[in-house]
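One structure below.
With one protein chain withheld, the remaining protein chains of the complex are depicted in position.
Up next is chain A:
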């Protein structure tokens, strides 16, 4: 009888000890960080919850990481559940900042925000490119057109377009194996909209799919007949193993992605709640820090994305400084008037 009580006690005490050790360790860690603080302005405290795209997460993480050095008491958490889940939480007022790899959906997400009285500022922070790649050994393909990519990836191609020669008659009559992101991925969505066309919700399904771009890199690198697409930074980090195709005659590079010349380039954003800017003491200093001239490019580069051209970065900052609310994108996901910089200028 007392034996089991004693046993329970042992278990309980062990657990409490373990937990208190952890707590003590945390306290120690926080204190250590605190002594390093105190650079420049007054350190802030407070909590910021950030959720959204796992594409943007590395940039925001870099911002939070540097911000922490000066403000060890600020408690910032960055999630990567995806753009859609991020907006869902954001429009309910659960998060103060939302990371997004596409603009907010005017038809479905903006009304939810409005219903809950959440007003937001839309701030482009970087460009992300998608590279179309083949195996390093592939000596015949160096350029592909949007039309050819559409032929290859549209739903009608399923089971039909299986040889290189069917895409381009000058290519050999050999089997083509395809690699691409899974349907949950923002890269998939963007490729699909840009190449296959808006009205199509899906592309062909008979390809090797993975949500992890590194798996796609391995796949294309190990398969002579492979063609695949994934984030530009994954190509940049595997230059020796892969060959990127020019798209409509434009080679993917930081410059062509930044200028928009390269077709598969997209802006990525953070959305900031104006209510949070007013009510939460930590949000304004954090976004100030994030967007400041000495930080933004550094953060984007640390996360391996393409920095905004100077003039567009200025418009992004102006958007934030003026507290211009709402989105500059149409229902189709295009910037109003077709050009992002002009659309931002127009809105202010």
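Throughout what follows, a residue touches a chain if its C-beta (ideal position, glycine included) is under 8 Å from a C-beta of that chain, and two chains touch if they have at least 3 such contacts; residues count from 1.
Heads up, the rule we're going with is that contacts and distances are computed from a predicted model.
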Listed names "RNA polymerase sigma-70 factor, ECF subfamily", "Aldehyde oxidase", "Phosphate transport system permease protein PstA" or "[acyl-carrier-protein] S-malonyltransferase", with the criterion being the UniProt name of the chain not displayed: "Phosphate transport system permease protein PstA"
Among A:68, A:243 or A:317, the residue in touch with the chain that has been omitted: A:68
Sole contact to the chain not displayed, among A:212, A:255, A:293 or A:331: A:212
Chain not shown: contacting residue from A:78, A:113, A:178 or A:227: A:78
Touching residues on chain A - with respect to the absent chain: 1, 3-4, 7, 10-11, 14-15, 18-19, 22-23, 25-27, 29-30, 49, 54, 57-58, 60-62, 64-68, 72, 74-81, 94, 211-214, 231, 233-234, 236-238, 298-299, 302-304
